[in-house]
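In what follows, a structure is listed as structure tokens, so that the remarks can point back to it.
Removed: one protein chain of the complex. Kept in place: all other protein chains.
Right after this comes chain A.
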């Protein structure tokens, strides 16, 4: 097997305490460079002056509600590890293992595709394949029968998308992460990443421009196929909060007459979708809202992109045909996004879905500056947390709003991330210590509000109509946080509870000891 090894002596990364941090260089894929050139021009009207040849990847550790600083500089001796490049070209059989940490992905080189998933820590092992297909959009509007359009999904057959002949995998390996690059077809490119310190895989897809010159609208999906026996059942999130059980070709409220076996089983995926068998659960989380389903047992599919040539007669009066133009040259829109996959022992997947779901939703915010010489840390605060130095929020609580309002008060929303019974440790009452959350401020007044913060919670509860339901299921087990004692300032949150507060701080600023 030909193997290209690249060695460099060029960059080094230091953390805020001056320690050298391990780093890794990964060459930019041609596909990424092309997207960069075209879309930078399309978005900001300029052509980039230079083209970077590498990504520099390095691990960071950042305190809660705070920042840390890292320094990238030229190095003579120390090195950022150049990823070793590895192409499966020419290899006719065998397999290759990806992953430097607990998670290993096994690729079948013969077919150039993922075949197994294995976690050496918890010994979870699954046959996992991943592939792309498209549904042809139904194209005629006859009386009641609409075409696929902006609203409606009406597939007319599905067609697998496979490379023509054998296309080699390109594999980048290094101390921080491994990448598998796959050109699925002329308009789909995919990078699968396995980070040494993480137990999920990240899949970045680049889909488009979807060709329509054959007169066929296309709705592109990816399928994750396993041998799990999932008994028609999968779960999807509701607005990123509760997960709702979905059963294929079934509705709990009435006896469903199935007319659309695919479109009629699609659900919105905002946070994620997962399925279970008797020993494990496979979860897929998304970076934006998409449609998804489980059309076959053991399989999850996500619709990633759609380009259509007919209107569906629901009011848009346009075909959903997104194009991008640069210098009057137009082509179909290319979409780049990510989804994340992980397999856990049965009953243990919630922790990742909830915690990592927050990380997807709130990526680290990067800001850049430059320095001449090494004086930054002398003149700047390199590391900071707004919380008390020993404090962080409990694992089951997210900060969803922290906002200074015009009148000087502060709006705070805290959300419990778990449902009842979702996790054996984390579906419990959570406690947030506001004194430690705002260590350098003194709370003068705290008022609990309703979720939209336009009235006090107590007022809302008092006014709220209590409706009577037939066959009401008892809710005696429901756990809700109690009122906040203004001297203790501890907020309790029951499962799935979101609490909203207006806080007035004392005007005197108490400097924080650093």
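Quick notes
The rule is short, and it goes like this: a contact is a pair of C-beta atoms (placed from the backbone, for glycine too) under 8 Å apart; a residue touches a chain by one contact, two chains touch by 3 or more; residues count from 1.
The definition used in the following text is that contacts and distances are computed from a predicted model.
Hidden chain, UniProt protein name from the list "Protein FMC1 homolog", "NTF2-related export protein", "Putative Alpha-mannosidase" or "Probable rRNA-processing protein EBP2 isoform X1": "Putative Alpha-mannosidase".
Between the chain not shown and the residues A:188, A:280 or A:303, the one that touches is A:303. The chain not shown here is touched by just one of A:129, A:331 or A:419, and that residue is A:419. Touching the chain that is not shown, out of A:48, A:186, A:347 or A:483: A:48 (per the contact rule at the top). Interface note: of A:429, A:460 or A:502, the residue touching the hidden chain in the full complex is A:460.
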